[in-house]
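Missing here: one protein chain of the complex. Every other protein chain is in place.
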Amino acid sequence: MKIYVCVKQVPDTSGVVAVNPDGTMNRSKMPTIINPDDLNAMEAALTLKEREGATVVAISMGPPQAGEMMRELLAMGADEAVLISGREFGGSDTFATSQIIAGGIHHLGIEEGDLILCGRQAIDGDTAQVGPQIAEKLHLPQVTYATEIVKDGNTYTVKRALEDGYMKIQVKSPCLITCIKELNEPRYMTVQGVFEADEKPLLILDYEALKDEPLIEADTIGLKGSPTNIFKSFNPPVKGQGEMLQGSVKEMAAALADRLAAKHVI
Amino acid sequence: MILDQKHLRFQKLCRQFAETEFTKELLDRLDETGEFDWDIFNKMSRYGFCGVKIPKEYGGAGGDYLSYALLVEEFARVSPVMSIYANTSNSLGGGPLMLAGSEEQKQFYLPPVAKGEKIMVFALTEPGAGSDAGGTTTRAEEQPDGSFILNGRKTFISGAPVADYCIVFAKTDPKQKGSRGISMFILDMHLPGVSCGKPEHKMGIKGYPTCDLIMEDVHVAKDALVGQKDKGFGYAMKTLDGGRLGMAAQGVGIAQGCLEEAIKYAKERKQFGRPIANFQAISFMLADMATETEAARQLVYHAAQLKDAGKEAGQACSMAKYFAAEAANHVAYKAVQIHGGYGYINEYKVERFYRDARIVPIYEGTSQVQQMVISGMLLK
Partner (left out) sequence: MAEYNSKAIEEFSDIWVFCEQRDGKLMNTDFELISEGRKLADQRGSKLVGLLLGDQVADLAKELGGYGADKVIVCEDPALKIYTNEAYTDVVCKVVMERKPEVLLLGASNIGRDLGPRCAARLHTGLTADCTHLDIDMNTYVDFLDKNSNVDVANTEFKMEDVNMKMTRPAFGGHLMATIICPRFRPCMATVRPGVMKKAPFDQAKADACEVEVLQMGLNADALHEKVLEVAKEAKEIVDLIGADVIVSIGNGAAKDIARAKELAQQLADALGGGVVGSSRALVDAGLMSADRQVGQTGKTVHPKVYVALGISGAIQHKAGMQNSELIIAVNKNENEPIFEVADYGLVGDLFQIVPEMIEAIKAQK
């Protein structure tokens, strides 16, 4: 059994956010992290590997600098890592990205019994689109928002979170499942893993390597192959510092109530 | 020096683990009860931290001295006592066996220690033999069958109450004077005649219990002797050499932790209508703290690199330990000072750092012993 885990390197938006003069994010000035939901997918893959035996392949699309992230995934316990990287792939939106990753997975081979795991969404875009779109392009069934994954032979029973409850869905592999943080608690790298990561295989797939894949065509990848474009990006207006209310607890409370009443909030 | 990708990755792992796992709740509990926390120790063990520097063939990860220093530094940056949890097996515990143990001893003892299934500690100091380790009075009498009977009392033995094994130094040849005639043994802590004193009430490093180790007619087998008979003192000194590097790294971690807390506080705390960081008296203190911390770090990394390259590192380790231990105390002092009254209460992290820092220039060779080592080499 082969488990592909799709991973994205994202800017750490929890810290200081560097913004270019034109209002776009300056990614080069921000520390990068492994997308949090993707770590849940990774953990699910490693748990399945421990229980059932599997080859875990971490796969990502990104610049060459994402290589170190791939090493970290190897240090967590992935057996192989694949980084799809090339100028031709740059500027891809979710449609084109899923096209390329699906092309990469098809190139590496996916068969009965195999599984693709993704994080629900990446924190830089929050779109949750790449997972389902990979599934569509590989003609595989999908289950999103997984909070529990149970394997029984080639059948997976997945508990899928809904806003007001859940549903349990049964699918046959090969299939694609997207994972949310309620699924598990991701592990760290291990000490041994850190030291051995450099010896494990890290495959770089560039355009040359993938160009014969049916999914990889000039008008389905990169900026040119992306149906959506950014029309404008901007900052919401900055809110000025408000008023610090003064006085005793009673006075502050009364002052607040006065102001809320004046604004017709109450 | 510039760390390579592998060391950066390892540093990241240590930092992630420390920042996530060493919660305020855990650290408060350790400080209040002084008791060993098995949960966090077991978790550390699972990830392989206890075996960082133990070779792969003995169940460890086969890391180098630089990795070991990074581990101790990163753990100490969040919690000095936690750095001791991960340190012992890689240093004073596992070190003597790696140095002088027979193949059978290494095969038998090291894998469970590397995996954290067994705890091994180190007992050199005695009530009357601290810096002057040559004053050892613990006695090991060789029996006709080659076994030994141990009698004596060791003091300030870190981790003794939770240990399975202890490296013990005892006089095998009382006729030889001073540091001669001392041998190194591996003692099973569960043998009859072995007992522990009451855990000490320490100023800091609480949560890793320290007590006396008492041996009364303890009968150990012949193969409890590690290395050559009567050569134990040399092993002790060599082990402490590596141990010094670890404690130097602990000093760097403490200094770094204090520096970060002080910067955060200086930016937040407002007096006279502005953050105190805007006052030169404070900002220059921060500059001094950062400089001293970085200088200590470079001494430690350099000493580690020398050891990894197989070069003579005794003087470099002593310099690193001496400088980093003192730096930790200078930086902790200033961090408390910047916090003012808040630095004196335990709601703020620097209060504990300040107490923890105080031991660093004392254990594994006081600053004065390091001065002796360094000057001794200069004047040789």
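Labels A and B are assigned to the chains in the order they are written; within every chain, residues are numbered from 1.
FYI, contacts are C-beta pairs under 8 Å (C-beta built on N, C-alpha and C of every residue); 3 or more make two chains touch, one makes a residue touch a chain.
Owing to the predicted nature of the structure, the values given are computational and were not obtained by experimental measurement.
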Among the chains presented, those that the missing one touches: A, B
Positions on chain B contacted by the hidden chain, ascending: 268-270
Absent-chain interface as seen on chain A, which is shown: 11, 13-17, 19, 23-25, 36, 93-95, 98, 123-133, 135-137, 141-145, 157, 160-172, 181-182, 226-239, 241-245, 249-250, 252-254, 256-261, 263, 265-266
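We take it that only the chains that are shown with their structure count from here on.
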Touching residues on chain A, where the partner in the complex is chain B: 68, 71-72, 75, 188-192, 194-195, 197-198
Chain A-touching residues of chain B, taken from the complex the two chains share: 5-6, 9-10, 12-13, 16-17, 20, 47-49, 51-52, 61-63, 67
